[in-house]
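A single protein chain has been omitted from the complex, and every remaining protein chain is retained in its original position.
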């Protein structure tokens, strides 16, 4: 029997807690510890997990000897943790996006190339069976790609109630990593030019200083077009907290993909909701694309041959989203050079 | 009993023929004649309509004394006929778009302002009850507009089989008049900047020298965003020859409008089709948005107070679509100045 | 110029008022008067319509000399008014259902056959363009019919708030006339056997003594099957007050027809609603299937050749729905003999 992979988590929020549970469930992994600086959150974690809960990354890494670290801090707080992990040669999984500036993404990329550890970026939609099915069909058909038209939006609940840091992010940094990575993964092409425009009519007047809504167009290296529409001011009467509609147009083919509508609508006395699949199976085991992602990360650390999004792809996604934000700021069209 | 409105038609194709039937059915109108230069088409018209079929516009206008003329020639052939009609001070209805260059649209606008006749541009979606319903609701709500995201596409049937002149047009000139006029009508705002990119992978290699697909983003005078996606290379397995999905996002509201899916799908042994409403009612009278449009044109000529799209709006739509094509050609973003 | 058709209305509720407006708008009709016994309703009518508002049917018929009468009283109150109208040889339109007992329907049928007037039953879905389109396609195909599977339901709003007389009716009498007439009209076949079961769990405990929900199966004379599911206890979170889904299965064909979903969903801050087409066109004229129905009734009275649902069909629908209620009461399967 080989030693289990010791996995630590940095950031014990909603996602970090789920990831800790997946690790705990995994037959070939064990939880090495969780770093969470906020005392009330740390307290909750301590009551749920039988693992050290610490307040500093260095303590986590040096004292609790993880083999692998999942970095689940807010979007803009990946670089310092990442460098600490990569500098020690540990395996690392970054929640998407890798970073929110090209500079930070570049620093992490360089650190990763110098590290013997495995590195992965958590573009979880690649584990969504719907997108996997489309990718296989597209691969079989091999038809020239014309356009990808992608809508991913959140209701106002997200920037107003779910995220405390919405004003320090944008719907671009929060949502485009999902869609842009998918556009790149499905096409096998890279962004070469970004155009974007945005609207600030709803949140900024209420003191949340960010874009309500961004429309971006990306030219791809295969001469196809990707349009990305994301915002977070949808009315809360939508049947899910997010809306996700993805259209792929190729020569002789159209793929029309709706992710948010699960096929089940529950009309209760006062609202209509899409019913997602349960978070756990009939015996309480976690299920879902993000769960499979973490399991694949553990397998990757365990030496298995798993195809996962690598840091180069994480870097490219950050490049392109940074270009989108530069276009938003300058009104110019921005070339993307790798 | 007052005299009926004498209406002539220029261009006896599919649309011109239907318009001639509407005129013929109308209790306060009569058909003055049809101009159709192509002999086989003229012959068919002669067998269907009890009205003069002539080969020249001047003959139609001078000899058959219409009060009003419907200009139903191909998109790029409106200006000469239009000037002949407007120069004689007759009422005129132009099929959309008014013209396919800013210069021609300007010439027609000037001629219209010098003419005592009524002038209307045939943006028929304004007569679609679905859009009318949305416009009323938006007017009642008065919420600031965020974005309009509009998809209008045709299957390959249109450029390959329906239109003989696809290579002399684009999906932009063919489809954006519908969607851009609607975006302006619903918002009450005007385009101020155009960005567009296109794809040429399918038709051009087959000798039809035009864009397959165009993605355009228009900034509006109210700081909202309009994205227009149109192409004409959808697979023919789509259940209708066109696909039309229109999303309006406002503060606290989302309108999700599907035009192509009629709510009825007919699965026959070999294909699925959306079933449109019949072209005629139970007693054989023509029905449909384009029919109501022609009836309103007749009423307008008859002196009634009808709100219809005017030549200024036709001019503005042409301006904006010309800007889109300039952006396609130059890769620059194009300001629109009226 | 011929004399206009003088049309009277009995019952000035929601429907009666709309019908009065249609008559008032019609170029070849004029309103002869409205009979409405409830003083507050009569007062409202008096302020809206420039026509006599009377409290008794005899007064309406004898003093105000209508040519035609629209009977828009509650479902169970058609027979007395109908006999008064038919006995005088006037044209008559009955709101659906003709009557709620076979005896009353028979009496009305006999009276109609002895009257020189035109008689029509208001199965308004025949004027719905969607059903007209399906009927034409089915007629062209001529394929043997297998089954019609029809769901028509209302939300709890209808029995609890809209109808004061829900406890004296059932979802069967209220909704099956719509669907069963359509099933007969589309198929050209007649019901021969009825089976039905119902549920009483929601309304009866709250003092509204009626069925919540009825499932009926009807065998048709062409050996096809019709299943009818109607109730009026849907949650009010549904995006429309009614849900209407109609499936027709024939040899080699399936027609899937959704009536309630208009193709437009409006998400406001707190609810999602299907947006119906406006009640009036851009110039304030009434529009809709029920409006076209009344116009056809006027044309029928005016001597035109219009195909409308006749009293025999009204009688057959009442026969079949009475059989359904007999099956509900006795748990037996009920043969329908004409």
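We just call them A, B and C in the order they show up, numbering each chain from 1.
Just so we're on the same page, a contact is a pair of C-beta atoms (placed from the backbone, for glycine too) under 8 Å apart; a residue touches a chain by one contact, two chains touch by 3 or more.
Everything numeric in this text was worked out from a predicted model, so none of it was measured.
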Residue in contact with the excluded chain [from C:36, C:154, C:181 or C:229]: C:229
Touching residue (missing chain; options B:60, B:234 or B:257): B:234
Missing-partner contacts on subunit A, residue numbers: 127, 129-130, 132-134, 136-137, 141, 252-259, 261-269, 275-278, 281-283, 287, 292, 296, 306-307
Absent chain, residues of subunit B that touch it: 234-239, 267-272
Residues in subunit C touching the chain absent from view: 144, 146-147, 149, 151, 195, 197-199, 201-202, 212-213, 215, 217, 219, 223-225, 227, 229, 231, 233-235, 238, 247, 249, 251-254, 331, 333
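Heads up, the rule we're going with is that only the chains that are shown with their structure count from here on.
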Turn needed to bring subunit B onto subunit C - CA fit, degrees, nearest 5: 180
Distance-maximising chain from subunit C - centres being C-alpha averages: A
Centroid spacing, where centroids are CA-atom means, of subunit A and subunit B in whole angstrom: 43
Inter-chain centre distance, subunit A versus subunit C - centres from mean C-alpha coordinates, in Å: 54
Contacts with 2+ other chains: residues of subunit B: 252-254
